[in-house]
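Right, one structure below, let's go through it.
Note that one protein chain is taken out, while the other chains of the complex remain in position.
Labels for the chains are A, B and C, by order of writing; each one numbers its residues from 1.
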Amino acid sequence: MNVLKGRSARAWAGFAGAAVVLFAIAPLALSDFRLGLLAKYLCTAMVAVGICLAWGRGGLLTLGQGVFFGLGGYAMAMHLKIADAGPGNLPDFMQLYGTATELPWWWKPFENPLFALAATVLLPMAVAALLGLFIFRRRVKGAYFAILSQALAAALAIWLVGQQATTGGTNGLTDIQGFFGYSLDDPVNQRLVYFVIAAALLLLMAIARQLINSRYGELLVAVRDSEERVRFLGYDPANVKLVAYVVAAGMAGLAGALFVPAVGIISPALIGIVPSIEFVIGAAVGGRASLVGAVLGAVAVAWAKTALSEEFPAAWTYFQGLLFIVALAFLPGGLASLAVLVRRRRKASPAQQTAAVPLGEAA
Amino acid sequence: MTVILGQTFTGISIGAVLLLIALGLSLTFGQMNVINMAHGEFIMAGAYTTYVLQKSISSAGISLLVALPVAFLVSGVLGALLEWLLIRRLYLRPLDTLLVTWGVSLMLQQLARDIFGAPNVQTRAPDWLTGNIEIIGGDDPLTFANSRLFILGLAVAAVVALSLTLRLTPLGRRIRAVVQNRDLAEVSGISTSTVDRTAFFLGSGLAGVAGVALTLVGPIGPTMGTNVIIDAFLVIVVGGIGQLKGTVIVAFVLGVLQSVLEYSTTVSVAKVLVLVAIVAFLQWRPQGLYTLRTRSLV
Amino acid sequence: MSELEIRGLRVTFDGFTAVDGVDLDVAPGDLRFLIGPNGAGKTTLVDAVTGLVKAEGSAKFGGAELLGRPVHRIARSGIGRTFQTATVFEELTVLQNLDIAAGAGRSMWTMLRRRKDVPEAVAQAMETVGLTDLADSPAGTLAHGQKQWLEIGMLLVQDVKLLLLDEPVAGMSHDERQATGELLQRISEERTVVVIEHDMDFMRSFARSVSVLHAGKVLSEGTVAQVQADPKVQEVYLGHVEDTAVVQEA
Partner (left out) sequence: MSSGSGSSRVPRRGFLAVGAALTAVVTLSACGAKTDAAGSSSDKAAKIDVSGDTVKVGLLNSLSGTMAISEVTVRDSLKLAIDEINASGGVLGKKIKPISEDGASDWPTFAEKAQKLIKEDGVAATFGCWTSASRKAVKPVFEKNKSLLFYPVQYEGLEQSPYIFYTGATTNQQIVPALDYLKSKGLKKLYLVGSDYVFPRTANKEIKAYAKANGMTILGEDYAPLGSTEFSTIANKVKASKADAVFNTLNGDSNVAFFKEYKSAGLTAKSMPVVSVSIAEEEVKSIGTQYLAGQLTAWNYYQTTTGAANAKFVKAYKAKYGQDKPTSDPMEAAYTSVYLWKAMVEKAKSFDPEKVKAASDGITFDAPEGTVTVDGATQHVYKTARIGEIGTDGQIKEVWNSGKPVKPDPFLKGYSWASGLS
């Protein structure tokens, strides 16, 4: 029990430490521009939290997270565009490219801020639930699931591009001025957005942590490692996977929604196959099964992209390729597994090694 | 009438291209269950091989014909190399293979950019491939493009060659043995690692051949592989893993479906509809068109 | 306590008939051994009863038809099984493995909370299969025999009425077999147990009744002595019946 207490104390300290870094140190140490970048990285980290849950714990390689990120982002951006335009007016791009004189019906509900906010999370979750229900029930798994996810990401991106008059086409929704009444021009409000994102990330991590430590979390790992076996224990693995998939989708949706005020744009380019794969890489590098690893990995990879591409654009591509190869082929547990190794070596407890114990007590 | 015939031919020729790019995958993904995202870059390697050969052999016709075996070798060796360096460590982790080979594909693309430059390069098609054959003349003519007929022929030849190899040669028997029961094959004295590498060589080599064919219809550039790779995987998934006939049928069905939908709607809508149709189909038959039913352990 | 009742069960794979019209009754409290040469259809029979493969005919447990129902529903109706190769959740601890096995009926709310203590049934099962000391070890680190026991423990906490065990003592030492056999005898007092086994010695020591399968059909049925005396059985086994242990194979 002492061990348990020690660990929870450490996690408590970890959370507190993260809060201090995110809420006190980063805002003081970074310029407005760099803080804005950090906000963007934290959004990818939020997606990584969901990926950690669904992929790391549940074994579902979610190669379509871009879809949910995009749905959340578009839901948020649609509301903000309507709000920017003001009552009775059409968003700027519709006036430019469209022929409609009033909002399309499927835009109308987003006029309501509460609906839009709820939709950023619930819409991706609903889509994920529908898809998951079909896919997991029919036991489409592994490679099929991954390729289907990619196909869907591609289909959504192509569709959005094709509907220029109502979705902004390739441009996406840009030039977002305000965030629920606060002007995004103002650096103070940009900081506010950053704080909201940082808080949301911590909240998602707490939710994920609770799920991972719960009985459900144990069951999820069991499903990942041997789905059929779980079935013979009387569970329907489809439901177990569905929960993780839907939660991950909701997290990606929230990330997309907060990405919009932080960066000021959402576009089909953020939805397709490539961004969907890029969401995964951060979690893979940091350690897909470790929450902290996945989050730090996502932030580190996003940061490396900015830093490297500022200096050597071509090098970034090589480096990114190399990251995938090294992290997955040679270090499947990600950087987090290195940390675990180090910790184990320091303790080197002999108790762990004595696994083979003779029988006896059975009778 | 000519429109229907024309579109059917177009669909078949789209199917032939799909078939060529998917054929190599039917071996590496279908038989060996390796999701190799760098397959598209092996296609690219085949196309660049054509380009390089054309620089040294001035006759477009001869260089194209020479390119077929050379591209097969170049891409095949690249594939075998990839198998030896990375994939053999990952056979038990198919999803990790996907991401690792995605990394490889990024690096190969950048490599192509550094060697050949970012812009597309051009190859000349031989004159006998740029024209077309008039099937119905007159005011409303029906023509079949020579390049498309050539690709169709190439695809058919490749399918025949592959299925004969798998069925009749000792190598083919070994590949099938390893696919069906790896452990048993191993204890029966088959070197599974050699078989894996050979199968990868063949599959990747076929990608090279597809690359040569693509120079006749599309751009030759660093990203040409990524444009087609997902479609190719979908063909295999819908056709059923490990089923050559499934791959062939599905390639042509998707090709015709695509061309009909493109004609009656728009290209974007057609693309989306085809993808949705595939998802729906997999609801109905999650294991694809043809499946091997076996008694499986858990 | 209910009875397993199989009538005219047939399983075919692409034209090959693996199980060809099997009739089988296993009474409550029985400890039935299914034996037969490789390819006799033993495992396929169990697969069919537990919903893993499609089958024709009828398989009823406690009067309820099993065929055509999804795997997890069959499991929930009180039927559990193990596999030839022990399948436990290697990355989870012994305790976690057992806790999951115990929990198919848990509410959403319980699932989403942490496990606070060790459930009574789990503690008991750990005691029964002798893994209490290893409660916090990952199952992947267990010895082969211990994994088999963990699987049996999982069936116990799952509280199934019918246990279908596929070669539960494969790879165990003599002492371990003895302990396992005694465990099965005790378990079968309250439940129905069906064991697929190649180890004739083990079968002779612990079986209450035996069914011999050959080429998808039931060849012979009865007590150990009856079956061993059956000339048809001796013919099938080409005299190997007398050997202490027939090499088992997948």
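Rule of thumb we're sticking to: a contact is a pair of C-beta atoms (placed from the backbone, for glycine too) under 8 Å apart; a residue touches a chain by one contact, two chains touch by 3 or more.
Please read these numbers as outputs of a predicted model, since none were measured by experiment.
The chain omitted from view is touched by exactly one of A:Leu63, A:Val127, A:Ile212 or A:Ala298, namely A:Ile212. Taking the complete complex into account, A:Val161 is the one of A:Ala45, A:Leu103 or A:Val161 that touches the chain left out. Across A:Leu133, A:Leu203, A:Ala304 or A:Leu322, the single residue that touches the chain missing here is A:Leu203.
Although one chain is not displayed, chain A still touches it through residues 3-4, 7-12, 14-16, 18-19, 23, 27, 31-33, 36-37, 40, 56-57, 59, 95-97, 158, 161-162, 164, 169-172, 174-177, 182-183, 185-189, 191-192, 195-196, 198-199, 202-203, 206, 209-210, 212-213, 218, 221, 224, 263-265, 267, 269-270, 287-290, 293, 306, 309-310, 313-314, 316-317, 332-334, 336-337, 340.
The missing chain lies against chain B, touching residues 3, 6-7, 10, 13-14, 17, 92-93, 95-96, 113, 118-125, 130-132, 141, 143, 145-148, 216-221, 223-224, 227-228, 258-259, 262-263, 266-268, 271.
In the analysis below, only the chains that are shown with their structure count from here on.
When chain centres are taken as C-alpha averages, the shortest distance to the whole-protein C-alpha average belongs to A.
Greatest Cα centroid separation from chain B: this falls to C. Chain geometry summary: the mean Cα position of chain B and that of chain C are 46 Å apart.
Counting partners per residue, chain A has 226, 228-229 as the residues that reach two or more other chains.
Annotation for chain C: residues 83, 87 touch two or more other chains. Residues of chain A that touch chain C in their complex: 210-211, 213-216, 218-219, 221-222, 225-226, 228-237, 352, 355-363. Those residues of chain C lying in contact with chain A across their complex are 50, 52, 70-72, 75-76, 80-81, 83, 87-92, 96-97, 99-101, 103-106, 110-115, 127-130, 132-134, 137, 141-143, 145-146, 149, 154, 158, 175-176, 179-180, 182-183. By the touch rule above, chain A contacts chain B in their complex via residues 59, 61, 63, 134, 138-140, 142-144, 146-148, 150-152, 154-155, 158-159, 161-162, 226, 228-229, 273, 277, 280-281, 284, 314, 317-318, 320-325, 328-329, 332.
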